[in-house]
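Have a look at the structure below before the remarks.
With one protein chain removed, the remaining protein chains of the complex are shown where they sit.
Naming follows writing order (A and B), and every chain is counted from residue 1.
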Amino acid sequence: MDIKDIMKPENMVYSKTPVLTSTTMHYCPGCSHGTVHKLIAEVIEEMGIQEKTIGISPVGCAVFAYNYVDIDWQQAAHGRAPALATATKRLHPEKYVFTYQGDGDLASIGTAEIMHACNRGENIVVIFINNGIYGMTGGQMAPTTLIGMKTATSPYGRDPKLHGMPLKITNLIAQLDGTCYVTRQAVHNAAAARKTKRAIRKAFENSALGKGTSFVEVVSTCNSGWKLSPVAANEWMVENMFPEYPMGDLKDR
Amino acid sequence: MKEEIIIAGFGGQGVLSMGKILAYSGIMQDQEVTWMPSYGPEMRGGTANVTVILSDKKISSPILSKCDVAIILNQQSLDKFEESVKPGGVLIYDPNGITRVPQRKDITICSIAAVDIAAEIGNSKGYNMVVLGAYLKMRPVVTLENVIKGLKKSIPERHHSLIPMNEKAIAAGMEKIEIKNSI
Partner (left out) sequence: MAEKILMKGNEAIAHAAIRCGCDGYFGYPITPQSEIMETLMEEQPWETTGMVVLQAESETSSINMLYGGASCGKKVMTSSSSPGLSLMCEGLSYLAGAELPCLVVNVVRGGPGLGTIQPGQGDYFQACKGGGHGDYRMIVLAPASAQEMYDFVDLSFELAFKYRNPAMILSDGVIGQMMEKVELRPMKPRWTNEEIIKSMPWATTGKTPDRKQNVITSLALDAAVHERLNHTLIAKYKQMEDEEVRFESVQCEDAEHVIVAYGCMARICESTIEMARKEGIKLGLLRPITLFPFPKKEINRLVPHLKSMMSVELSTGQMLEDVQLAVNGRIPVNFFGRLGGIVPSPEEVLEAFKNSINK
């Protein structure tokens, strides 16, 4: 059988959503970012909201998210994405506005911004990538780094006496009255990715309903920072990150 | 015409609002005006003062070292501003709480027992309007008609029913002012 006979529309089982650009991603092989980008792009396509969606990209590896998801983007200063999203949504109530932030961005330098945006119940979506490490700056300790985990700035492992305990910021966010949906997901296998996509879709739908802030944490891998192969990183995540950051909805109302 | 006035007393005596009413009266009389308060924590219980300038011409500096009239409502303010009155100017004070009366001989000194007068007319909140009346008696730089217009502009519409009471307080101040030193 010739390849041309196979490449027919009726045989198509998968195609890249047009909301995802054809630009080659700069992410390391095995990184979770690419998968989460794809899920967001698919949700935008399926909901038919490409013209109505504005993304806010962070400082961190995902700073270039605008190169991959074909919507209008604002690139924020480190940690400030929720402030940009607040103003954008309030000035454009008819738009879908989401921030895409890592653990350093959201849980360290941007703690005030995320807490207050969530507490005000801004009708935005927050996608929080938690891989327990600073990827872009070269593997330094994050607020969510696990106890004992070695990073460039905790070379002997995170010591609570020296560095404090891992910050379970999603649990704090769930306490805030402004949030309507707070969930923790992962994308290490197909089933998990499908669940994450459903969570992202629900979050976007919530923002149109004006229910408040929807917050989707994606526990992720940074195999380069963790110095593990992609497969080993996934296994390490399940074994070590999941007990500290358990999967599931923390709040859904 | 240019009239430079310093009003000084405790926060809560209505120093700033009296200045505002006077400034608004000036606007009603088509004058140029500035109203420059002391601001900050002293507004909450300490001393407060405001500089009001009324003029036929454009006003340059809103900050003064000397004034034509000082309206003094406590001892600290008297100590601070007695020397600021230009020779030939006017100092009006409320003797309530004053332990050392003004001494200068080169200025007109008047007293207005505004606390007592306001109590007598049953309008203790109209204290600063009694003082304003005393000032207007000495320095009729704005007409009473324009002062009433200024009052209307300065206070929220829901309080406009209080204007006749304030008019009464102004009249009482005009009547009860006592000249202590003439030049």
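Rule of thumb we're sticking to: a residue touches a chain if its C-beta (ideal position, glycine included) is under 8 Å from a C-beta of that chain, and two chains touch if they have at least 3 such contacts.
Being a predicted model, the structure only gives us computed values, none of them experimental.
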Practice task
Specify the residue from the set A:Ala41, A:Cys61, A:Ala83 or A:Ala193 that touches the hidden chain.
Solution key: A:Ala83
Completion exercise
Among the options A:His33, A:Lys95, A:Lys168 or A:Lys202, the absent chain makes contact with A:Lys95
Practice task
Can you list, in ascending order, the chain B residues touching the missing chain?
Solution key: 20, 23-24, 27, 32-37, 39-40, 60-66, 153-154
Completion exercise
Had the left-out chain been drawn, it would touch chain A at residues 50-54, 56-57, 63, 66, 70-77, 80, 83-88, 90-92, 95, 112-113, 115-116
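Here, only the chains that are shown with their structure count from here on.
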Handout entry: For chain A paired with chain B, centre-to-centre distance based on mean C-alpha positions, whole Å
Key = 63
